[in-house]
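The complex is shown incomplete by one protein chain, all other protein chains being positioned as in the whole.
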Amino acid sequence: MSVISIRDLNLSVTTGSEEKHILRDVSFDLEAGKITGVAGASGSGKTQTGLAIMGLSPDRSTLSGSIDFAGTELVGLPSKKHNRLRGRQLAMVFQDPSSAFHPMLSIGDQITDHLRHHRKVSKKEALRQAIRILGQTKVPHPEEAVSKYPHQFSGGQLQRIAFASAIICEPKVLIADEPTTALDVTVQAGILRLLRELCDDLNLAVLLVTHDFGVLSSVADTIVVMESGLVVETGDREPLITAPQHEYTRSLIESLPGAEVSPR
Amino acid sequence: MSVSATDQQKNLRPPKIHPLLRFILVRIGISILLIWGVTVVTFLMTNLVPTDPVAAILGDRAAADPEIVAQTRERLGLDQPLIVQYFTYLGNLLQGDLGVSNQTRVPVLESIGQVFPASIELGIGAILLSVIIGLLLGLLSALKQNTIVDHAIRTLSLIGISAPTFWIAAVGYFVFFFKLRLVGGAGRLDPWMTPPPRVTGLYTVDSLLAGQMATFTNALGHLILPSCVLALFTIGLLTRFSRSSVLDIIKLDYVTAAKAKGLAPRTVVFKYIFRGALVPIITVVGLAFGSLLSGAVLTETVFAWNGLGQYAYRGATTLDLPVIMGVGLVIGIVYIIVNFVVDLIYGFVDPRVRVR
Amino acid sequence: MSISSPKQPPTNADSTGAEALDRNPVDAGIKRWRLRFPKALRTPLGFVGAAILLIWLLVALFAPLLAPFDPLAQNFGRLVAPDGQNILGTDTLGRDVFSRIVVAARTTLPAAVFVVLCSAVMGSVLGAIAGYFGRFVDEIIMRIADLVFAFPTIILAMVIAAALGPGLKNAIIAILLVSWPSYARVTRSLVMTARSSEYVIAGRLLGFSAGKSLLREIAPNVVSPIVVLATLDVGTAILTMAGLSFLSLGVVPPTPDWGAMISEGVSQFSAWWIAFFPGLCILTIVVAFNFIGDSLRDTLDPHTAQEVGETTK
Partner (left out) sequence: MTTTKDDTRTPAQPLLELDNVACEYKLDGGGRFRAVSDVSLQLGRSEVLGLVGESGCGKSTLAKLICGLEKPAAGRITFDSHPVKPLGLGRRPDELLGIQMVFQNPYASLNPRRRIRDQLTDALALDPDQTWTVDSLLEAVDLPLDAAGRFSHSFSGGQRQRIAIARALAAGPKVLVGDEPIASLDAFLQARIATMMRDLAIESGASMIFISHDLSIVHEIADRVAVMEAGGVVEVGSTEQIWNDPQHPYTKKLLSAIPRVDGKGIIPG
């Protein structure tokens, strides 16, 4: 059953007198307990698709088409109503964990302020939940972590904290925008495992935006390939990677190093 | 970026002292060095004067007598080498001796002590006005970027930093006092009022302490126009700076992340955006304080505000060097201390400096 | 799934100059690093500024033709209100205010531009040396700059002008001495950024000496911000000069000067015109430079623009 269903989504940005089409008739679904990977080169519109779901499209842009979230139409939803879904039902994790946290606010504050805002829980209760959720995302020493500041953590730990912040309100949809691109390869595996676990345990519908087919091959269930704002191919992971139908998908996969040779 | 903790431990030789302590010590060192530099500048300035200070002190008739001139030179230590004179000067400064006014024969430090509170009162009023109004306008302008509001604020702030302070003071005085009688006139109180008993030297505070409400409202009425005039330039400056500073923050990832959490727009603006923009703004407030002091010299003159600025103006018009150098020295030191405090605030506000 | 756009194999994806909304180019700004005068003057503010400045340039140029009377002659009754003959009235000595204002533009404008040019050259050369060579040269130059910064502009100018004696020449020296540090700071930090940037290092690896890379690679990249700063600074210089004249430390009477005229008019409330019009002149001309400078600043990339804005004293 699809949690989010995107149909004919169009996004254009006007800069000066110029109108640029970022998304053109994009359609695909996100399902609960499934990771949907969106692949594409930079400028293909994959990040903008995620931001459109969050209602965070850039200023001076127009969005048309439909994003259905469990019966609620997100395209054209008043910003106040969208704001009530953000953080609570729709959560997001960003590419660079070192810039996604405010350097002057403590971790505990930053991963609970939306919990307190949406659920009206007390500060003490929020902190208790924060510690529990940091444990769930395997951040070392959660009790101490809540009173620390972002610069005291490594990139991989911060990304785990970002996931904790995303799931603390028990959302239905998680958008992960290149969550491992800024991380070292040995750290990446741990984050991917965490993403898989969270998706399965919490029955999340995950949108994973990435340009890395290695990442998609590891965790995605279905894959959407985008090129200059268009969806060129959609399919299940294994067939799409081993036998791509579209020429563009094929050239992307063939351009990767060691596509045919793998380490022992 | 993501060096694992163990790697860092292995190759890191930790600093011997806590970074915050080190930060404070470095700031203190720089401030002391600067204050020393200020004394060198004022000393050199006094000694570079083409006009003979002896002549200025003695007046024309006495200066014609070479014996009296020689005696005076010796008495003033002017026959000593420059470096000895400097150390004498520095020694005097450390004892609080800033010299004696050529005109009034009153010690400079004593006069400065008398007029200083007046300037402080004006300065605090102006800095409060400029910080509050400047930051809010800058924030508003940035949040409404490229709208009518933004254009209006930007244009007005540009005009604000373009107006000559002393002229605005004169125009304001003419309009609001002379024509409209909305505010008090020249001076810190109406001529028939007696100043409140001196505690802090600030009339508004002292009158409240003494419970003299009439004096308080009168002092406030006199304070309001000069502070507004004085604040105009710094408001323009801070508006412009906080606008660009907020615009820098708005496009950062952590702001998008805060929005993606569905927080109330108010929370995003004040907790995330404003807090991030505040650090650079704090340092600029220190710098803006300098232009405020410049403006004070000109504003006080127009409003006959008996403060440091007017004292300096009288010194300047009569070429009373000890007075001018004394004021220069005191203002230079005040400015350095203010910026030292600003740096400290910065160090404590930012956890990247505070927490290791 | 309709595919309407011409497809390209990924190997060419980068040659289309694919606009990166997904990923910010690391240096969003470098491409906008060049100054474009025509573009800056197309903005409303820039245009208004340029128009006002043009008018003032013409006034200064043709002042002798425009001034109806001798600015020094005490031909009229004292404190005559603006009328058909003395369109801006007369001053305390019975001189024509309009004539004095017009003639004063001839001293103020060239003096301000001159002082800014000198301090810009002096400051940026010192700043470039400090930024490129670093170490103790940097320490010495920048500590002196800090010291100058520690005195508020008018106070230091006042100290200098008082020490040297009043007069236009000494006022210019005073302003020059107080205004070079802002150029030194901006240039230093731009040069330091440029020096450690990869294109300069690449040049050094190709065998450029420090001097050659400073002149050939770095200089073209720091000139524009300096020009912007200088434009904004002309306004500041005019204000400081007027302030010194107001304090009787600038232009010596009877030479007409706006600041001195305001000083004269401040105590004459019945004759508001003496102070009002010269002030308006200062305001418009400073506004003109600030409008132009601000529009120019907007054509710089954001990082550099901030660099220029921060040190405005």
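Each chain carries a letter (A, B and C) given by its place in the written order, and its residues are counted from 1.
We take it that a contact is a pair of C-beta atoms (placed from the backbone, for glycine too) under 8 Å apart; a residue touches a chain by one contact, two chains touch by 3 or more.
Every value quoted in this text rests on a predicted model; they were computed, and no experiment measured them.
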Shown chains that the omitted chain touches within the full complex: A, B, C
Residue, one of B:Pro19, B:Pro107 or B:Gly187, that touches the chain absent here: B:Pro19
Which of C:Asn221, C:Ser245 or C:Asn290 contacts the chain that the document leaves out: C:Asn221
Selected from A:Val38, A:Ala176 or A:Val219 as touching the chain missing from the view: A:Val219
Touch list for subunit C against the chain that is not drawn: 10-11, 13-18, 25-27, 30-31, 33-34, 133, 197-210, 217, 220-221
For subunit B, the residues touching the chain missing from this view: 1-4, 6-8, 10-17, 19, 22-23, 356
Subunit A residues that touch the omitted chain in the full complex: 41-42, 184-186, 188-190, 192-193, 196, 211-215, 217-221, 237-242, 251-253, 255-259, 261-264
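One rule holds in what follows: only the chains that are shown with their structure count from here on.
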Two chains sharing the most C-beta contacts: B-C
Chain whose Cα centroid lies at the greatest distance from that of subunit B: A
Inter-centroid spacing, subunit C versus subunit A (mean Cα positions, whole Å): 48
Between subunit B and subunit C, centroid-to-centroid distance (C-alpha), Å: 23
Residue numbers of subunit A (touch at least two other chains): none
Contacts with two or more other chains, residues of subunit B listed in rising order: none
In the complex, subunit C residues that touch subunit B: 45, 143-144, 146-147, 149-156, 158-165, 235, 239, 242-243, 246-249, 259, 262-263, 265-266, 269, 272, 275-276, 278-279, 282-283, 286-287, 290-291, 294, 302, 305-306, 309-310, 312-313
Residue numbers on subunit A that touch subunit B, as the complex places them: 54, 56, 83-88, 90-92, 94-96, 98-106, 113-114, 117-118, 148-149, 151-152, 154-156, 162, 165, 182-184, 187
Complex interface listing, subunit B residues touching subunit C: 30, 33-34, 37-38, 41-42, 45-46, 48-51, 154-155, 158-159, 161-168, 170-171, 174, 178, 237, 240-241, 244, 247-248, 280, 284, 287, 290-295, 297-298, 301-302, 312-313, 315-317, 319, 321, 324-325, 327-328, 331-332, 335-336
